[in-house]
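Here it is, the structure, as structure tokens.
The other protein chains are all here in position, but one chain of the complex has been omitted.
Order of writing sets the labels: A and B. Residues in every chain begin at 1.
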Amino acid sequence: MNAQTLSATELPPIDEDDDAAPPPAPPPPRTTPTARSHASALLDTTSSTWIDEARRLAVAASLTAIFGVSLGLRHGGVTLAWGAIGAPLGILAVGALAAPALGILLALANAPLDALDLARATSRAAAKAGILLAGVAPATALFVVTVEDAITVTIVGFGALILAGIIAARSFQHDLEPVLAKTPGAQRAVVRVAIWAFLAFAGTLAIRVWFMALPMLTVMS
Amino acid sequence: MSAGILDRLLRTPKEVANDCREERGAADVARAAIIAIALGAALFGGVVGSWRGDWQVAFAALKLPLVSIGTLAICAPAFYAIAQVFGRPWPLRAVVSIMLAAGARLSLVLLAAAPVMWLLISLGASYPLVKVLAALVYGLAGIAALALLIRGLGGERGRAAIVSIFVCVFMLTGGQLAWVLRPYIGMPDRSKAVALFTKEREGGLVYQLFVAAGEIVDPKPARGPL
Partner (left out) sequence: MSLRELVVVYLIVGVACASLVIRKGAVDASRVASAAATVVIWPLWAPFALGKPAAAQAPNPRDTGAVARIERALGEAVDAAADTPMQGVFSRPVAARVLAEVARVATRVGELRALAQRAGFDLEASARRLRDLEARGSPERTVATARLQHESLIRLDKLLVDDVQALDDLADLLEALRSQLLLARYAGSSAEGAEAMVSEVWARLEGLGAVMDVGRMPMDSPT
């Protein structure tokens, strides 16, 4: 390489204002932002390990604990800790007790479902519930701190928990749709019934656990 | 720059919503929106407080922006969370700027309605009429805000669920915060002194809704200032 190969005559000239040039094509339309949120990373559906799912479940429990703390603001003190522990218990009970039972049922029905896939669906559902509960925690805090009557606190608290449960159930069902699609015709009905039964059981179990673990929602004062 | 953004908010809400989603000038939109919300609510509050007059004008002008911005601040995490779980993996800035843009649109409608409200109050509108008109104006302003919110959420699945849940959370939160910080119009009994807050607690908004529903079935004399 020498100066001759890089003489001014060989180098492309710098364009001055080129009015004759056609306008460049506009960039292709984007429907979603290029940047993504931290929460979306928590809800990622790419392949993962058992450690990843356990971590996701732990984060979901932590987010739910924030909601529990907001419930405990009404009475303060040790109630804050009760709320922080009690709120995630419902979700963890479903994850630790109900989901494995479903796994066994689906295995008995010979459903084409990997245990890790079930764990992923469970932890994603828990994560969505946790994100929602953490999001409504400030609004819940406003209610529990400003209302005089306990019934409103109960309605608001259980309302948020039930909404989170519905969203989690919807997410769980959606994540298992590919499994249902792969299941042969006769088995599909069995698998579908099993999933519905699981959701009903999980909902009842969660509400029961919350009823016991969140006394601030059940004490009428 | 703020005036241009506010003009775009009114004329082309879809473009503003797209810009917020793409974080193109989201900080500028947020800044302009917060100022618009504060000014619009303050002016409308002052007008509404002029029914009672005296210090009520200043109190309402101070409290309505508190309610508006306070509600948005409390509901921002909820909107972000609801958007995330229904398939909108957008950064917090994008979500907050869409919400603020909607809030600014609401406040601009309040600003537009303020002179009309003032005229009616100056012509001697009664306390119940002012209450109903204020609610009507807020309802119309809410529809304008909702239009931007719906556009901002895009056409993908889950939009109806996001809007429904968020509107419920927003109305409950805003209603409760407004209940706590009342009165705005003032006490119907003009012989009583103007107060920053009402002394009566009377439960919360949800409790009062139950009471009101019960009174519809078994009517009793109306109570409580607004």
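We adopt the following convention: a residue touches a chain if its C-beta (ideal position, glycine included) is under 8 Å from a C-beta of that chain, and two chains touch if they have at least 3 such contacts.
These numbers come from a predicted model, not from an experiment.
The chain that is not drawn here is touched, among residues B:A41, B:A60 or B:I74, by B:I74. Residue-wise, the contact with the chain that is not shown comes from B:L92, picked out of B:L10, B:L39, B:A58 or B:L92. Mapped onto chain B, the interface with the missing chain covers residues 4-5, 8, 12, 15-16, 18-19, 22-31, 34, 69, 72-74, 76-77, 91-93, 96-97, 100, 180.
Mapped onto chain A, the footprint of the missing chain covers residues 1-4, 6-8, 11-15, 18, 21, 23-24, 26-27, 29, 33-35, 73-74, 76, 138, 141-142, 145-146.
Simple rule for what comes next: only the chains that are shown with their structure count from here on.
Mean C-alpha position of chain A lies 29 Å from that of chain B.
Chain A makes touch with chain B in their complex at residues 30-37, 39-40, 43, 128, 131-132, 134-139, 142-143, 146-149, 151-152, 155-156, 163, 167, 171. Looking at the complex, you find that chain B touches chain A at residues 21-23, 73-75, 77-82, 84-85, 89-92, 94-95, 154, 156, 165, 169, 172-173, 176-177, 179-180, 201-204, 206-207.
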